[in-house]
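Missing here is one protein chain; the remaining ones are kept as they sit in the complex.
Chain lettering (A and B) follows the sequence in which the chains are written, and residue indices restart at 1 in each chain.
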Amino acid sequence: MKTLLWLQGLTCNGNTQSLLNAENPYIYEIFSKINLLYHPSLSIENNLNEIIDKILDKEIKLDFLIVEGAITKNKNFCKIGNYSISDLVNKLKDKAEYIIAVGNCAVHGNLPAVYRENKDICGLQFKFEEKKGLLPSDFKTKSGYPVINITGCPIHPAWFTQVLMALYYDRKISLDKFNRPKEIFMYLPHDGCTRNEYFEWKTEAEEFGHKEGCLFYNLGCRGPMTHAPCNKILWNRISSKTRAGMPCIGCTEFNFPVRENFFDTKKNMGIPEDIPLGVSKRAYIMISGVAKTLKNERVSKKLEDTE
Amino acid sequence: MPKAIQKEKKKLEIVKVACKLFAQQGYYNTTIPDIAKELGMSVGNLYNYFKSKEELAKYIMQYSSSLLGEEIKKINEMNISTKEKISLLVRRFIKIAEENPELIDYFLRVFLSNREVFSGGCEGFLCVQEVVTEIMLFLEEGVRKGDLRNQDLFTAFVTVMGPLGGLVFLKGENMLMKTLIEYADELAENIWRALKAG
Partner (left out) sequence: MAKVEKRILNRVEGEVELKLVWEKGRIKDAFIIAPNFRGFEFILENKPLLDALVITPRVCGICGHAHLIATTNALENLYRENGYEIEVSQKAQLIRNITLSCEIIQNHIRWFYLFVIPDFLKFNTDLKDFYPIKGEKWRKAVYYSSKIVKIIAIFGGQWPHTSYSIPGGVMCEPTQMELMEAISIVDNVLEYFENDVIGMNIDDYFSIKFLEEFLEKSKGDLKKIIEEAIKLGFSDIGKAYDRFLTVCNVSPFISQGVTRRKKCNFDVSKVEEIETFSFLENGKSKFSKGKYSWAKAPRYEGKPFETGPLARRINNEDELFINLTKNFKGYYIPRIWARVDEIGKILVAIKKYLLNINLNEPSYIKPKVDIKNLEGQAYGFCEAARGSLIHKVIAKEGKIEKYDIITPTVWNLGTRCKNYLSPAEKAIIGLSDKLKAEMVVRSFDVCSVCTTH
């Protein structure tokens, strides 16, 4: 049986909580296939040190090392028994077939890395945008992959479980420039958003609380500039922020914790400073000009009043 | 000369003449036969180029817009300061106005005063999109670089285009003492001061 060990650094546990929501496979289905060696919130025995010793003595083979939470060497800010989280990662890094960083904290450092008093907070292989994490930029695990990064604050459980299953079945996965699984992070929350028709016709929500209107132009939606399949693999398998009415806040990107004014679109002379990925500003302005001038009857009404 | 280029050249000729007639006699008082006559071509032949007077009217706008748009695009792509861009923009505009006075006339006397003609497919900014887009890009970049004060797009837009249009209008009315280009520096300075940050 393949094995999995879950460690936590500086974290809110949100990725673990999110993982508990997993469907297809449910968490207990995963761990019927894969032997869960230890998870701080789920394990009945508290024997992490024993397990680590056995892995180091090669009594146990470690297939998946999962890290949730930001990394620091400073034991004053994060301690697991007598070790820091970076001690533990360093001990195990050459033993694991795969290392998977779950959540923006483990990948990029995220919010904890914004805290001034402890400067050495980072992700496993990145600190924000730069490859200046705990592990060297050219680090690879035994399997030949670098740390596989599942970003998100928090992760959607399926982003993790689908990748885990792919690796479990020895399939190859390709990674993007932040070492995120391409097949997950090649989508944008914009893809499949129920408000897309409004985006297309530049019908902008002026304020919150409406099913109608796109949240891009006034309310800060990052859907078209963020890598995540939130409107393809729905959250809690039922909805998503933008479907419900909340703008995407770009939680899967390295700059999530340093961006400000999440509910306000930054505009220069009325033109959004950041525009949808893949479009030039010139093209964006042209298309919006056309769409704005040519009205679509449907999107100018409350949905209940449409034909 | 290849056929397509020849056709384009002819179209241009038609545009120049039509512009002049529309501006002089008014849009409604000018007919396709008038234009054909002035050009020395048959009415039937003219219809090979434009299916209707309305189509011709719209085409003139698209043509002028892309002419000016192209020029502003070149300025936008230059690696110079926002202030220098304004100065160049003013000069290019004046140059086009001097070289093609009939286009400006047309814009002021036909396009702006016969909006109903331009309703199907040319409403709002549709026919003059190139110019509008390039001006928007210019303004957005200015704010992003911290050179221009952030404000509503439309106030900024008319602050750029209004003075330019006004100046060539005065020129058309023969009110100006000097040549257009002699006003360029002063006008550029005015626009810059009106828009700059801080």
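What we mean here is this: contacts are C-beta pairs under 8 Å (C-beta built on N, C-alpha and C of every residue); 3 or more make two chains touch, one makes a residue touch a chain.
All of these numbers come straight from a predicted model, not from anything done at the bench.
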In the full complex, the chain left out is in contact with A
Among A:26, A:139 or A:187, choose the residue that contacts the chain missing from this document, as touch is defined above. A:26
Using the touch definition from the top, which of A:3, A:86 or A:242 touches the missing chain? A:242
With respect to the chain omitted from the figure, which of A:15, A:179, A:226 or A:252 is a touching residue? A:15
Please identify, in ascending order, the residues of subunit A that touch the omitted chain? 8, 10-18, 20-23, 26-28, 31-32, 36, 40-44, 46, 48, 70, 76-81, 111-112, 114-118, 153-154, 207-211, 230, 234-246, 249, 251, 257, 260-264
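Here is the rule we go by: only the chains that are shown with their structure count from here on.
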For subunit A and subunit B, let me know how many angstrom lie between their CA-based centres, rounded off. 49
The residues of subunit A that touch subunit B in their complex are 267-271, 273, 281-282, 285-286, 289-290, 292-294
Interface residues, subunit B side, partner subunit A - complex: 123-126, 129, 132-134, 136-137, 139-144, 148, 150-154, 156
